[in-house]
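Selected chains from the complex are presented in situ; the others are not included.
Letters A and B mark the chains in the order given here, with residues in each chain numbered from 1 onward.
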Amino acid sequence: MFRVSNVPIDTDLLSKQLINSSAGAFVCFEGRVRNHNEGSEVASLEYEVYEGLAAKEALRIVEEAKEKFDILDVVGAHRQGHLEIGDIAVWIGVIASHRGPAFSACRYVIDEIKHRLPVWKKEHYKDKAPRWVSCHEGEGHEIR
Amino acid sequence: MKKLKELNVHYYAVLREMTGKSEEDIESFAATPGELYKDLAGKYGFPLNSRGIRVSINEEFQGMDATLCSGDCVVFITPVAGG
């Protein structure tokens, strides 16, 4: 299950979908808006998502994770819209019998999401003009 | 001879800001997304080099040399940010 959300991500609600008495390990990743990026003070963020494609691609990533790792289930969500410092931008939860595959799968899903999902981030700064940034930090993928 | 197609193009993020719109219907002779991109780059000042830019046709990733058909929904995906 993966959803793109316009409202704050309810991590309790998502976690509740990962209850399974065969699960010995639950690993989750929460991406939060932090107050700095590459040396600049960040004031807030705006996420723009191409929802239809993002939802499809996220499900594909989840299926890949289930094939590659011995896990029971994956649940995730990604925010769109305007976010403040500390807000949750993305959440991935994985359950498995054992912790090794749970960690690996959670890492796999978030890494792929960052690279493949059609999600764009505009950073608003305290002291300069806003800017669209990409996840390929330092690779100079900016268009302007 | 190239055929005129009716395409629905959506813009996100920096491309949305450059075009000033979220989507538009376009009549185009472009046979591929690559050709369409060049046309739009000329019209809106997109970067001429499309390296790092992907394309989606009808909510599926495709190559820049895929075949465009009338009625297609085309979205150019500039480098993404994710969480």
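In this text, contacts are C-beta pairs under 8 Å (C-beta built on N, C-alpha and C of every residue); 3 or more make two chains touch, one makes a residue touch a chain.
Note that the structure is a prediction, hence the values are computed from the model and not measured.
Student: What are the per-chain copy numbers for the complete complex, stated as a formula using the labels displayed?
Tutor: Formula for all protein chains in this file: A x2, B x2.
The rule we apply is simple: only the chains that are shown with their structure count from here on.
Student: Can you work out the whole-Å distance between the CA centroids of chain A and chain B?
Tutor: About 26 Å separates the centre of chain A from that of chain B.
Student: Which of the residues in chain A end up touching chain B in this complex?
Tutor: For this pair, the touching residues of chain A are 31, 47-48, 50, 52-53, 56-57, 78, 89-90, 110, 113-122, 132-136, 141, 143-144.
Student: Help me check something: in the complex, which residues belonging to chain B touch chain A?
Tutor: 10, 12-14, 16, 46-47, 52, 56, 59-61, 75, 77-83
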